[in-house]
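Note that one protein chain is taken out, while the other chains of the complex remain in position.
After this line comes chain A, so read on.
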Amino acid sequence: MSISIENMTKSFGGTPVLRGIDLTVESGELVALLGPSGSGKTTLLKIIAGLEWPDAGALDVHGTDWLRLAAQDRRIGFVFQHYALFPHMSVRDNIAFGLSVRPRATRPPKAQIAAKVDELLQFLQITHLGERYPVQLSGGQRQRVALGRALAIEPSILLLDEPFGALDAAVRRDLRAWLRDVHDQTGSTTIFVTHDQEEAFELADRVVVMGDGRIEQIGNADQIHDHPASPFVARFMGATVELPVTLNAGRAEAPGLDASRLPRRALPDGPATLFLRPADITPQADPNGRWQVARCDSNGAILRIDLRDGDSTIPVDLPRRAPQAAALTRGARVTLRPEAGAIFPAPRGAPAPITPVEHRKEKAI
């Protein structure tokens, strides 16, 4: 089922959470809504599910206006972040719920429901858990049951809210691959919400990056990684170093900067900001360089270096075995040579500041 969202807005008590969303999802596609908390991604998911209603805009699914349909009539599978299993029902009853609440005329006979539950337990690889209750299950098992419950009604669209948010890293990786399999086998259109880039890029056909109620960029991992569409996406993708530069014939220029590795950009001359990832910067030893090594720590594989120029400090990550590494002792002077970066014309007004080094700790997590 293809989904088409047009110009959708929504605010909670005067605070806008969606500021005009346009999005089309093709039938059978697996799409990730990626963004920091508060970007409106969960609200968008709940609107598609019929658990929230937009202030304005259109939601069409396969040519039907879904804003006229109650959640009950949309036949969607929704998997909640914290699973929302029914604690007083066994796993079997949880999975059978969607079938057993159908009106008598369309409700399958008991034997058929039981067969369907068996089939799903098998499919989800949890046959031995059928008689258990949710409290007796681990997080990963609950996730599978929640998905089984959603799949039981053979949903036209599968929606997952932070599906792996509450799981530990190892289980996450397992379930991620498994969910991809489930999607490929059921072929249902799937949208999931996440704030984890790795998760989004590994799992989804297309990633929709959201920030502050808007869609900032839509694309696959490489596109978004190499060509962020906005300063927001660049920062979100880890480009925490922001250098003020001057564009001249499509090339960034700044004192102490060697931009020879960056391709020319079709941008007007004038002030701009260069967004860089700490790992994409190679410091070149240069006795006349503006930047000075203020700190240099090793974690074995990577050198974490702080470079200082007057009041501004930028972090750089360099492989310890890189040829340049030997010369980078404290106090050494260097020139910056970015290997990749994104340039955006500076907004009128104050020049973009260089990110203070404190930010690095948060981003390193």
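Following the convention adopted for this analysis, a contact is a pair of C-beta atoms (placed from the backbone, for glycine too) under 8 Å apart; a residue touches a chain by one contact, two chains touch by 3 or more; residues count from 1.
We take it that contacts and distances are computed from a predicted model.
Student: Can you pick, from "histidine kinase", "NPCBM-associated, NEW3 domain of alpha-galactosidase", "Gas vesicle protein" or "Sulfate ABC transporter permease", the UniProt protein name of the chain not displayed?
Tutor: "Sulfate ABC transporter permease"
Student: In the whole complex, not just what's shown, which of A:T15, A:S37 or A:Q72 touches the removed chain?
Tutor: A:Q72
Student: Which listed residue, A:G14, A:G63, A:P87 or A:G331, touches the chain dropped from view?
Tutor: Spelled out, the listed residue whose C-beta touches the missing chain is A:P87.
Student: Take the complete complex as the reference. Which residues in chain A touch the chain that isn't displayed?
Tutor: 49-51, 71-78, 80, 82, 84-88, 97-98, 101-102, 149-150, 152-153
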